[in-house]
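All protein chains but one are shown in place.
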Amino acid sequence: MGSWGPRTVVPVDVRKKPWEQELPLHNRWHPDIPAVAEVRVGELFRVEMVDFSGGAITRDDSAEDVKHADLSGVHYLSGPIKVVDRDGIPAKPGDLLAVEICNLGPLPGNEWGLTATFDRENGGGFLTDHFPCATKAIWYFEGIYAYSPQIPGVRFPGITHPGLIGTAPSMELLNIWNERERHVEENGLQSYKLCEVLHMRPLANLPSAKGCLLGKIQEGTPEWEKTAREAARTLPGRENGGNCDIKNLSRGSKIYLPVFVEGANLSTGDMHFSQGDGEIAFCGAIEMSGFLELKCDIIRGGMKEYLTPMGPTSLHVNPIFEIGPVEPRFSEWLVFEGISVDESGRQHYLDASVAYKRAVLNAIDYLSKFGYSKQQAYILLSCCPCEGRISGIVDSPNALATLAIPTAIFDQDIRPKTSQIRAGPKLVRKPDVFKCSYDGNLPITKNPAAAM
Amino acid sequence: MGSWGPRTVVPVDVRKKPWEQELPLHNRWHPDIPAVAEVRVGELFRVEMVDFSGGAITRDDSAEDVKHADLSGVHYLSGPIKVVDRDGIPAKPGDLLAVEICNLGPLPGNEWGLTATFDRENGGGFLTDHFPCATKAIWYFEGIYAYSPQIPGVRFPGITHPGLIGTAPSMELLNIWNERERHVEENGLQSYKLCEVLHMRPLANLPSAKGCLLGKIQEGTPEWEKTAREAARTLPGRENGGNCDIKNLSRGSKIYLPVFVEGANLSTGDMHFSQGDGEIAFCGAIEMSGFLELKCDIIRGGMKEYLTPMGPTSLHVNPIFEIGPVEPRFSEWLVFEGISVDESGRQHYLDASVAYKRAVLNAIDYLSKFGYSKQQAYILLSCCPCEGRISGIVDSPNALATLAIPTAIFDQDIRPKTSQIRAGPKLVRKPDVFKCSYDGNLPITKNPAAAM
Amino acid sequence: MGSWGPRTVVPVDVRKKPWEQELPLHNRWHPDIPAVAEVRVGELFRVEMVDFSGGAITRDDSAEDVKHADLSGVHYLSGPIKVVDRDGIPAKPGDLLAVEICNLGPLPGNEWGLTATFDRENGGGFLTDHFPCATKAIWYFEGIYAYSPQIPGVRFPGITHPGLIGTAPSMELLNIWNERERHVEENGLQSYKLCEVLHMRPLANLPSAKGCLLGKIQEGTPEWEKTAREAARTLPGRENGGNCDIKNLSRGSKIYLPVFVEGANLSTGDMHFSQGDGEIAFCGAIEMSGFLELKCDIIRGGMKEYLTPMGPTSLHVNPIFEIGPVEPRFSEWLVFEGISVDESGRQHYLDASVAYKRAVLNAIDYLSKFGYSKQQAYILLSCCPCEGRISGIVDSPNALATLAIPTAIFDQDIRPKTSQIRAGPKLVRKPDVFKCSYDGNLPITKNPAAAM
Partner (left out) sequence: MGSWGPRTVVPVDVRKKPWEQELPLHNRWHPDIPAVAEVRVGELFRVEMVDFSGGAITRDDSAEDVKHADLSGVHYLSGPIKVVDRDGIPAKPGDLLAVEICNLGPLPGNEWGLTATFDRENGGGFLTDHFPCATKAIWYFEGIYAYSPQIPGVRFPGITHPGLIGTAPSMELLNIWNERERHVEENGLQSYKLCEVLHMRPLANLPSAKGCLLGKIQEGTPEWEKTAREAARTLPGRENGGNCDIKNLSRGSKIYLPVFVEGANLSTGDMHFSQGDGEIAFCGAIEMSGFLELKCDIIRGGMKEYLTPMGPTSLHVNPIFEIGPVEPRFSEWLVFEGISVDESGRQHYLDASVAYKRAVLNAIDYLSKFGYSKQQAYILLSCCPCEGRISGIVDSPNALATLAIPTAIFDQDIRPKTSQIRAGPKLVRKPDVFKCSYDGNLPITKNPAAAM
């Protein structure tokens, strides 16, 4: 009868550089990047992808590659993929593209991933003022489980998902993005308090030709120059989906994406074996190469019917997600809270970002009592399936955020014990391997990571 | 053999005013408020409580009582309860108080609750700039389920929990609170952008004798005057627990609270039949009277062993929570995202509060396509068991927050449909009863709700 | 506004005998037993019930009351309840009665229950040939949790449910029951192999005036005599529901019952705080008094539309159940299997009862390695929320049944350990209190428990 299975529409070879792949990759959002493949609604197809860094960060035990990572190239995406209906008519602007994630996973022979914290001067992270050094943990996969030699005593099932999935923006939308992000970049620190807290991190990442990869658009051509100047970076999630980092977007999930250009031009990448809500360490999921098996449907005119009007434009935007039915069942969670009072004791007003930062810091402090270094705990909370919630956002002046950790991921009981039960010293974990040569006296500049 | 069951240590009579109860209630945090009851570790005991408003908001179909609510008295708490060990020795400062919630629910004959939005001039809420009017929905309970005549077509199982549970602060801690909150109050709007977004809401709620209830401390005495001047309002959650509004803190949960005064002086109140993450409407859970069945344990010296150091003090603070194993299993969630770009299109920098606001607005907009008014949707998302997550907090400049709604709470299928399946008009829900006479031209003042 | 909550239609007073209750109870199925209460569809109402034994088995530490229990009176049921529609028209034969369980639990002041094994000569149980003695464990409830002094080291959340719920049979159905059960009783052991395995247990329990309670039918009247002679015992589940012992029939469940008599005449009783699949010890759930909050609906003509035709009759029978959404989430289960080879090594053909017996025996043997006596393990597996599955029923000659135990109910890790991890002796539980004076030489008779 012959074989039966999904058709691979975008293959990758992880031994090759991103720019050497058979079907060219891209790392920018722009309507003019041509589709590299075409699929029909109802068809099950397979998309392979390199990891977010295109293989630049390797499976060795040194964080040097992380420290000096050239972030101008991330994320390397597979696609764009043109979607047509059963009659061959492409998705049209105004339609809604329903994408079902039927299956996904690592590529055979590449069952590993990594979690890293960038250097404070080169990318940073949510807690970069506490953890300014570049560090790296390698995770090995045993089927659904991951473990890391750098963080002993922990093993957990991943909720694997693509960190990044979206459709190509129209020029109208792209212009809006560039304008509003340029405004932040230019007006800088003075009015954005969180940036003071996060010190070194870039305010925005504007279009830049450096590191730019534009798929089938030939580098060096005038078209490439123009497109590179306009094309949006992939770092932030935006109205087209993109880097949404929704940690439960796993098998059986469905994404309803707005269509801005003919054919929809779906792109995806940045596969995560697992991620905690917030992806706090920035390179903070278990980053890996991998594959997706997808099935598309077109809801004609669905943007207006189902999505939200976008301010002064006539667009309706923001994807909607249906979370799939298959997940690890964790029966016990330990929950840490943070309120919007920062580490210096200063009161912030209903600020969920500050509250979440404090919740994470409280959890890190707690885990450090069980034999983990704080750096290990930071990495772990960034990539394990923990949940970050906005619990209270109305009780002035305190926003209250919570971080819930499934206790089953540890090989020891991490719950508080009454003295009767508490017996013997707590486990001493193998000392962690994260070394830090950061001197802590960096000058604060407006945008030190301009290369990003 | 006689009967066997929990001992009721704090009874309430919901037909009486808060200040008429047999054991006096209180609505402030202060170390000098005397305990009204004593329990031993290991003992199962029952605490009854009035609703947060002490019965001021009633089960009729007018929101007049909400509009003119005197918020100076909330929340009315049961307690303080002194906790001693099996030898009668009280909990001591530095200990950790483990409180297990064995059971909880509405009081017999009072199986109903309410969700309300305050008027923009009197309390407001997370979306008060969009929904400035006082409105009220009454919910009736059918065992685990709630339904409301004001929001037809919805019925859901509640994850019932106490909105507020905490221990008495020490004077040291109380002084820190008062100082930092006064600083916000006095420095006001200029540096707190979210407040601009939320317009009318008070920045903080400082101690005030108005509406003050101090348990066994007799009103009119010098002690009362002094305590009322110092005692913290119960609105924000703080380092002692308090109004943490953790929606999953239901049957089988355990709370590890720091002990600041001898006996721990546990207080609790503000029972919620159900709440969505964030409790966005402010009076936003399904507010009710109710009972808790609790069991305590003392972990001697546990604050230092398990909690986080509090900046310049020698205290270790912030409760830890263990979520119980019993919850509704929802297999399908519809997830809405928001990024930190506000309604005017202005870019905010990694601001999770703005992102969550946009996620909620997107969800409200979506639900309005299924026959609900936006005001109905606002109330619903505030009190149904929806989840608010911080999904991305590192991808500059956009924080990304998500709101996940369990689809099973609706009597219609609210998922997007392909045109083939979509047949006939969408359900038209009964028009909602929320009337709004708000004129939308209120002057923006610094703290209009000073009475709060 | 006054109070709001469910109307109590059947109250009980557990300090009174079953025959002294304000509304008379009954312990037989018969169409002529008159309704004691009436409810309307859509109305939330409350039914209280004594425990299955009507209080005969008490909360002391002796199993003497179990050993000599008079089983002729079980189960004492609350009802019958007549159900009418919104126009007052009763449910009619042929209709389907939908009963939703909105809430349920123990009666205040009676937060305890018991699990027992009957003596081999007086009731027995699934493993009576291994455990022939009367024993009793008392369970105390701490909200959702139960613990027993007789079985230390175990505590679990109950999935509380009514063991018995059903509608009154018609005379036609009653006659069918009596005829087919009499046939078993009279033809006895020779062809029913399992009975050889279970030795002492009665084959059936035919109508008998002894212990008979018929609600409003006055004892001593000719009507009583006739009814008592015909009325079916409540022990087995049958086509009207009855003693179905479905352990997940908890909050939020719905039962679709056939209606055989005008008004449906719903009866319920035998509340279980918790039960394992199979209720193997016979008095094998955590038996308690309690209450149900119910809501009914009538599906006119629903029996023919939804139920299964019953052989030669024109009836459509067998209730259908919808399991509710609220349950403990257990993430880990330890599963024991049994095949249809009995303890003597004899091969049975695809016999799921034998296979399940072996699975249970294997699990008991395993738990005995962790400090429990086998008698303790037997009781525990009968009442904890373990799952009994028919895993394979086609692979001749072996049926394969499995018993899955949630590991979280134990205070020790009961999973097999590799030698590296295994350290120190296993926990020795407090010796159990079950004493057994059974001499093991009882004559095997056809129906020793005729009194039942």
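Order of writing sets the labels: A, B and C. Residues in every chain begin at 1.
The rule is simple: contacts are C-beta pairs under 8 Å (C-beta built on N, C-alpha and C of every residue); 3 or more make two chains touch, one makes a residue touch a chain.
For clarity, every value in this text was computed on a predicted model and none was experimentally measured.
Note on the undisplayed chain: of the listed residues A:Glu20, A:Glu64, A:Glu142 or A:Glu219, the one touching it is A:Glu142. Among A:Gly88, A:Gly109, A:Gly220 or A:Pro312, the one in contact with the hidden chain is A:Gly109. Within chain A, the residues in touch with the undisplayed chain are 1, 3-6, 44, 58-60, 100-104, 106, 108-112, 140, 142-145, 157, 251-252, 293, 295, 324-330, 408.
Counting over the whole complex, chain B has residues 328-332, 408 touching the chain that is not drawn. For chain C, the list of residues touching the undisplayed chain reads 96, 98, 125-126, 176, 180-181, 183-184, 191-195, 198, 201-205, 235-239, 243-247, 256, 277-282, 284, 297-302, 305-309, 311-312, 318-323, 325, 331-339, 341, 343-353, 356, 361-362, 365-366, 369, 387-402, 404, 415-419.
As a convention for this text, only the chains that are shown with their structure count from here on.
If each chain is reduced to the centroid of its CA atoms, chain A and chain C end up 51 Å from each other. For this pair, chain A with chain B, the centres built from the Cα atoms lie 31 Å apart. One inter-chain figure worth recording: chain B and chain C are separated by 41 Å, centre to centre, where each centre is the mean of the chain's CA atoms. For chain B, the set of residues that touch two or more other chains comprises 325.
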